[in-house]
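Only one protein chain is missing; all other protein chains are in place.
Chains here go by letter, A and B, matching the order in which they are written, and residues are numbered from 1 within each.
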Amino acid sequence: MTEIALKELLYKIADDQLILGHRNSEWTGLGPLLEEDIAFSSMAQDKVGQSHAFYAILHELGESEPDTIAFMRNADQFHNCQLVELPNGEYDFSLIRHFLFDHAELIRFQMLAESSYEPLSLLAKKLQGEVRYHVMHANTWIKQLGSATDESIKRLQGSLDFALPYALGIFELSPHESSLIDNKIFAGEDALKARWLESIEKVISETQLNLPDATVASPVLGGRTGLHTEHLQPLVEEMSEVFKIDPSADW
Amino acid sequence: MKSLDPRVNRLNLPDNWSSELEKEELDQLATYEVFVQPKEGKPYQHEGIVHASNEDMAFVFAKEQFSRRNTCTGLWVCATQNVMVSELTEAGKSVYEDVSDQNTSQSNGNDKFEVFHLLKRGKQHIHMGRVEAANYDEALIHAKAAFSEGKPALNVWIVKSGHIFHSTLEDVVIWHTLPEKKFRDAIAYKAMDKIKKFKEEQAAS
Partner (left out) sequence: MYGGGNTFEISQKDKSIQEDPEQLAAFEARIARGEKIEPTDWMPALYRKQLIRMIEQHGHSEIIGALPEGTWITRAPGFKRKLALMAKVQDEVGHAQLLYSAAETLGKPREQMINDLINGKSKYSNIFNYPAFTWADSCFISWLVDAGAIVNQLANSRGSYGPYCRALERICAEESFHLKYGHHCVIHMATGSAKQRQMMQEAIDRWWAPMMHFFGPSDKISTHTQVLMKWKVKMASNDDCRNQFLDMYVPKIWELGLTIPDPNLRKNDETGKWEYTEPDWEEFKRVINGDGPCNKERLAVRRVAEERGRWVRQALLKPQTKYVTPLA
């Protein structure tokens, strides 16, 4: 059923954006440099705003209101990849995660701009400018820090080695891949992953970092089917703490 | 130290430090002057600075610091050290009064320079246009020829065009969704009817 496939696709995209946007908003006021604090916060707002737009499409398809979807589910009902729920750690991890995720997001939106499902293609086209900036920002940082000092190179390499298996979890195959592909809703995770690898490799090759061999790395899967690390439940509880004081209230 | 902010608790703040924070001089980054074009067809105007390590970074910073509200169709950044600054005049006098007129024998100027004017103290420098010259002094002379009509320039900045890092045509799309971010507009927060309803309920009870 294409509607089930479509909803699953929308949920995972929206959940990725909400959780990552939420994580990145934790840096607001605490960043390493004022200008970067400001930039990172803007991108976090973009992500949260994007998730809202995707939840809005889901609502049109009969799912609950965006606030309800975002603030009332338990961790095992979220479909984000595990990469985005991991704690922020130090800035090197957050930057690497931003780099790996946003390259995938940009390509995903480019692919979705061709979707046969019009609300999705329209939204993807509209958001491309935002994600173009996100990738520009990530590339600038990775290129700078990836070749600067021994410490910055070491830190980024360590985070890259750690994050890559989790990043591969972005492309966890859906049981409905063929339905999405055949109905031209989305050209599929494998196609996305291939383009993504090319894209990040190009930037990494301009630095002193090494991209671990993705064919050898073990992808960390499970997020798409509600299997999460121990970090997601506390995140979800924190996010919904005030909302749940009175879910029917107008805040 | 325990905080009310869960983010702060995750920082694991120590209760004490053994010494004061010492910062080495080196920590100070250079600055880049930022110019924004608010609308297609309007001149670029100076907005402020960002601290950054190079033009790429200055650009990504400037975009968020100086164009996250209002419209923006173009962004320029250039290192502060690359801006040549004229004197600041008194009593509304133009900088160009003390600049010689352009020699009719043209120079072999092959460099391009952008010229900015301050028209009023307290306001922002505005881009007037571009001249070709061999060096800054000559650029000032050519600027006089090109731009001294109109309101007097109280202060002139001149920057080599090559020193300006600017947004491209493809970049314009990064500002595409800016007008839709209504949650940052005062107008999205109207609640007069809520107050009215509340007052009516209070009066009734």
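Observations on the structure shown:
Basically, a residue touches a chain if its C-beta (ideal position, glycine included) is under 8 Å from a C-beta of that chain, and two chains touch if they have at least 3 such contacts.
As the structure is a prediction and not an experimental result, all values here were calculated from the model.
Considering the whole complex, the residue from B:Gln65, B:Ser148 or B:Ser167 that touches the absent chain is B:Gln65.
Of the listed positions B:Lys39, B:Arg121 or B:Lys151, the one in contact with the omitted chain in the full complex is B:Arg121.
The chain not shown here touches subunit A at positions 22, 25-26, 28-38, 41-42, 44-45, 48-49, 52, 66-67, 70-71, 90-91, 144-145, 148-149, 151-152, 155, 238-239, 241-243, 245-246, 249-251. Take subunit B: the residues that touch the chain left off the picture are 1, 3-8, 11, 13-14, 17, 20-21, 23, 26-31, 33, 46, 48-54, 57, 65, 68-69, 79-81, 83, 85, 87-88, 118, 121-125, 155, 157, 183-191, 194-195, 197-199, 202.
As a working rule, only the chains that are shown with their structure count from here on.
Each chain gets a centre from the mean of its Cα atoms; for subunit A and subunit B, those two points are 31 Å apart. Only residues 6-7, 10-11, 29, 50-54, 56-57, 59-61, 63-65, 68, 171, 173-177, 181, 183 of subunit B touch subunit A when the two sit together in their complex.
Those residues of subunit A that touch subunit B in the shared complex are 26, 30, 33-36, 38-39, 42, 45, 49, 87-88, 126-130, 132-133, 136-137, 140-141, 143-144, 238.
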